[in-house]
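The complex is shown incomplete by one protein chain, all other protein chains being positioned as in the whole.
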Amino acid sequence: MSETSPPPAASPADSEVERPLRRLARMYAESRVALFGLALLLVIVLAALLAPWLAPQNPYDLMQLDMLDGRLPPGSASGDGRLTYLLGTDEQGRDMLSAILYGLRISVGVGVVATLMALAIGMALGLAAGYFGGRFDAVLMRIADIQLSFPSILVAMILLALFGQGIDKIVIALVAAQWAYYARTTRSAALVEGRKEYIEAARLLGLSTPRILFRHLLPNCLPPLIVVAALQVAAAIALEATLSFLGLGLPVTEPSLGLLIANGFQYLYSGRYWISVFPGVALLLLILAINLVADQLRDVLNPRLQSQ
Amino acid sequence: MNAQREPTLVVGRLTTRFAGLGGAVTAVDEVSFNVAPGEVLGLVGESGSGKSMTGFSILGLVDPPGEITGGSIRLKGRELRGLPAREWRALRGDRIAMIFQDPMMTLNPVLRIDTQMIETVRAHRRVSRDAAREMARDALARVGIPSPDERLRAYPHQLSGGMRQRVAIAIALLNAPDLIIADEPTTALDVTIQAQILFEMQTLCRESGTALIWITHDLAVVAGLADRVCVMYAGRIVEQGSTAQVLETPAHPYTRGLLDSTPAANVQPDKAGRPQPLRQIPGMAPSLKELPAGCAFRPRCTRASTLCEQTPPEVELARGHVARCFHPLSAAEGLKS
Partner (left out) sequence: MSAPQPARTAALQEAPAQAPANGSTIAPLLELKAIRKTFGAQPDWVERLGQRLGWLQPAAMVQALDGVDLSIARGEVVGLVGESGCGKSTLGRIAVGLHAPSSGRRLWRGTDLDALPEAERRRAGLGIQMIFQDPYASLNPRLRVRDLLAEAPRVHGLIDRTQQAEFVAALLRQVGLDPAVADRFPHQFSGGQRARIGIARALAVKPEFLVCDEAVAALDVSIQAQVLNLFMRLREELGLTYLFISHDLGVVRHLSDRVAIMYLGRIVESAPSAEIFSRPAHPYTQGLLAEAPTLKVEKKRFLAIQGELPSPLAPPRGCHFHPRCPHAFERCRLEAPYLQEIAPGHVSACHLNGA
């Protein structure tokens, strides 16, 4: 008898050679709430990216502002009648809708850039710590422990107090406050995956260490990282908003959502809610959308659910 | 062995199905067998053939989406199928006990051995703690645990794997059940430890008249232990008979194939010193989701004919020796070449 197993090509299970990514997409789409979250997120991000084209006015261009239009309630027409302030104006006569769109742009940009940088740094350190272990691992994890035992807002505030304001400074502060989450997550994933036999097989096949780390180990550590990153983007955005609200974050010339909320805060009691509430709602929706997406990603990437 | 022979357990056309996304799956398909008091029944088959599900069905432990959809399970004449959950629970650990591959399925890691054993006794009968402890001590001694008094005070993690499995067996024995179902309890253990446990189980059943169903994928374990053997394939029992009948004159082509593919320690390699290739069953076990019509073994069977596209009948080849096959091997063909 030939030992060749019969060519398995014809069985029905094979006809759908489903790529892992497509399978994930299908599983993601099983939840309506998650699809809604994803749609909302896409709308918000698109609006933020396209702010210069979507916004009725450029809120930073002082020439376009009219002090006489200050503090108009939502739906008012501008003094010169050329546009309607759908969400009202602030005390400088700035269109809130435009300010929010531009503010979103900054918030999302800062959040994403900070997350990507923190991810890259934390991932590289965590991967090395998990794979090589030893003293490097011990030292790195002690540092991460210490840092994680302080609230991230405190870490960021101290750094900003040292550096001063500026969009680059706040990105650095956010990265410093968050890299440890990624380092921890990557390390624990790398510890688990690194013990698996396919890594040993790669070593025996004489593959170089960077190749093993980045082509074999890293892709298999990604699922938990993606979830953490998704949640941390929301955290980064919220942190930036908080810092800006406290006046520690971005300068007034680059008003992010947090600063907008802070600016309008003083008018809340005088009934001019829109200056503060609308940026707040925008921030809330953004964070909600990210969390919905992150939750579903966590379920989809959960290996126990995945194997069925 | 003993002639009284009112079977402890009678399973008739037991069927267990799982409703699933891709259609229902029949994990246990019209399975019938009896076990007499003191008898050891070996239930063998490859991974996924439904051995464990058969055991779980008898214990009433099939969780949704699984469901027993047909047949009967009679323990000492009492029908168990359709019993309310509360009565099942009262039976388990008392009249029927189960031993799992992983003893930690039975043992609670944070409780001392004595606490667990005393609770097991007192859950089913009204005895004093001291009497229960005495019974626990006896049970440990019976499974060959040295210095049982000390072991009673240990926590599970303080014991070796073989010792833990023996404690799990002792717990199963506590209430002198009528039936024990052992699901691959020695698969994770060493040959030397496995041998000790097999020996102990054998004596215990013979002495106490407990019926034992021993689930395993290892024909060699069954050869030394069981009185009767059932061979399962894709949810069905394809052959059953006394151990000698099934292992020495197998009638079903699948059983023959299994025996041939076992590199048995008692078979000499050929004269040239080079081992002969094992005779192997081509192909692989089918997924229950896409079983071929008729005999499930058909795609891998060398004797298959067009007849085999029908469901094969049970053929009695000798007293108590039954195979589900259109073209069973004759006793002469079944003999080892």
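Some observations on this one:
Should a chain be cited, it is by its letter among A and B, assigned in written order, with residues numbered from 1 in that chain.
Everything below uses one rule, namely that contacts are C-beta pairs under 8 Å (C-beta built on N, C-alpha and C of every residue); 3 or more make two chains touch, one makes a residue touch a chain.
Every value quoted in this text rests on a predicted model; they were computed, and no experiment measured them.
Considering the full assembly, B:281 is the residue among B:251, B:281, B:304 or B:322 that touches the omitted chain.
Checked against the full complex, the one of B:30, B:46 or B:102 touching the unshown chain is B:46. Contact between chain B and the absent chain runs through residues 46-47, 160, 162-163, 189-196, 198-199, 202, 217-221, 223-225, 243-244, 247-248, 257-266, 268-269, 273, 275, 277-282, 284-285. Annotation for chain A: contacts to the undisplayed chain at residues 3-5, 7-9, 13-14, 17, 19-20, 196-198, 200-208, 211, 216, 219-220, 307.
The definition used in the following text is that only the chains that are shown with their structure count from here on.
Chain centres here are Cα averages; for chain A and chain B they lie 53 Å apart.
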